[in-house]
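Would you mind keeping the following structure in view while I ask a few things?
The complex appears here without one of its protein chains, the remainder shown in place.
For chain A:
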C-alpha cells in the first residue's frame, strides 16, 4: 500500500487529473463512434467540468504544494478554478444549437474546451515558471484551434491564424522574460524568485527587465493594451460560443495567473511592477472606452468592452493589497456572469437568414422580445456600473482598493473612462427601446434561455445577498499573502 499512500498526496491535483483523463476517454469515444457521439460527448464534457468544479470545492482550504513545487492549491486556486470550470461548461452548453445550425459538427469542440480547462487549472495553480509556461501553452493551443474550428469560414480561419501568430509571439516574450528571471535568480520556483530580492533593496536591473517581459506575455493573454490588437478580430471571426468562451474562463484564469506571479514571485519588487500595471490598466480602460464607440458589430463592441473590463480588473491588481486582489476576484466573477449573459443575447440574435451580429438589428427588441430586451438592458447597466446591479460592486471594490493604495490618478481616470464607456452601452439600450422594429428575431434556443435567465437573475439580485461571494473572495485573496 506504500505506492497508494504516495499517490494520495497528489489529491489536490485531482480535478485536473479527472479532466485530463476524461478528455482522453471522450477522445477515444469520439474516434470510435464518430460524429454520431457528438451530443453524448457534449453532455459528458459538461458533466466532467461540473464534476471537477465540485471536487475543487470539496478540497480543504489549506495551502498545499505538490509535484516538487510545480503545483499549489490554496483558497485562491479554489475560488478561481471552480468559477473557470463552470464558465467553460457554460461555453460548451451555449455552442450546442449554434454549431448544429451553422453545420459545423466537430465532436472535438467540447473536448478541446476540457483540455483548455486543464491548462487553466495548471495556470491558476502554477507555483513555478515552468508550470506557468506549460499551462499557458496547453490553454492557448486549444484556444487557437477552437477559434478556427469553423474552418470553411474565412473569418474564422483568419481569427485562428491571427490569434496563433500573435500568441506565439507573446509566448516568446514570456519565455524571454522567464529566462531572464531564471538567469538573475537561479531558480524558476516562485519562492526562490521572491527570496532572491531582499526586502527594501532595489531588484537587479536584469530581473526587472525579465519581469516586464513576463508582464507583456500576461497582458497579451488578458488582452490588455498595448497587447490587445488580436481581440476584436478574434472575437468577430470566431464562432459566437467560442468568443463567449474566450471572454470568460480563459480571461479569468489568465488574470489569476497574472495576480499569482506578481504577488507570489515578486512581492519585494512591487514598486517595479506596480507602475507597469498602472500604465496598462489606464491604457486598457481608455482604449476600451473610446474605441468601442464607433463599432457596429456587436461582437467587436464586446471585444473592446472586454479590453476595458480587463483594465478595471487590473486597477485592483495595481493596488497590490489583499483588498485589491479581493476586488479583482469579485470583479472577474461578476464579469463572467455579465459577459456570458451578453453573449447569450448575441446567440439569441437569429434572423431569417441565420445569425445576425449588427447592433442596429436589435432595433425595437423591447416590443418583439421584451424579456430578452430587459435582461440585455440590465446587463448593459451592470457593465456601466449602475448601483443596484452587480457590476457596480466589482467596480466599487477595485476603485476603493486603488484609493486606499493612494493611486488617485488611476482611480480618477478609471471612473472617467467608465463614464465615457457608458455611451456605447446606453446606445444599445436606446436602440432596443426607442428605435422602430426592423426585423423580429427568431425563437431563442432553450439552453441560451437558461444562461440568459441565470446570468440575468445574478446581475439583478446580487445586491440582495452579496455576503457569501465577498467572504469567499476575501478568504481567497488572503491566501495569497
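Please note the rule applied: a contact is a pair of C-beta atoms (placed from the backbone, for glycine too) under 8 Å apart; a residue touches a chain by one contact, two chains touch by 3 or more; residues count from 1.
Throughout what follows, contacts and distances are computed from a predicted model.
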Out of "NADH-quinone oxidoreductase subunit J", "glutamate synthase (NADPH)", "Probable glycine dehydrogenase (decarboxylating) subunit 2" or "Branched-chain amino acid ABC transporter permease", the chain not pictured bears the UniProt name "NADH-quinone oxidoreductase subunit J"
Which is it among A:48, A:77 or A:131 that touches the chain not included here? A:131
Identify the residue among A:77, A:122 or A:384 that touches the chain left out of the display. A:122
Which of A:80, A:148 or A:238 contacts the chain that the document leaves out: A:148
If I consider the whole complex, including the chain that's not displayed, which of A:59, A:92, A:112 or A:315 touches that chain? A:112
Contacts of chain A with the absent chain, listed as residue ranges: 13, 20, 24, 27, 67-68, 70-71, 106, 108, 111-112, 115, 118-119, 122, 130-131, 134-135, 137-138, 141-142, 144-145, 148-149, 151, 160
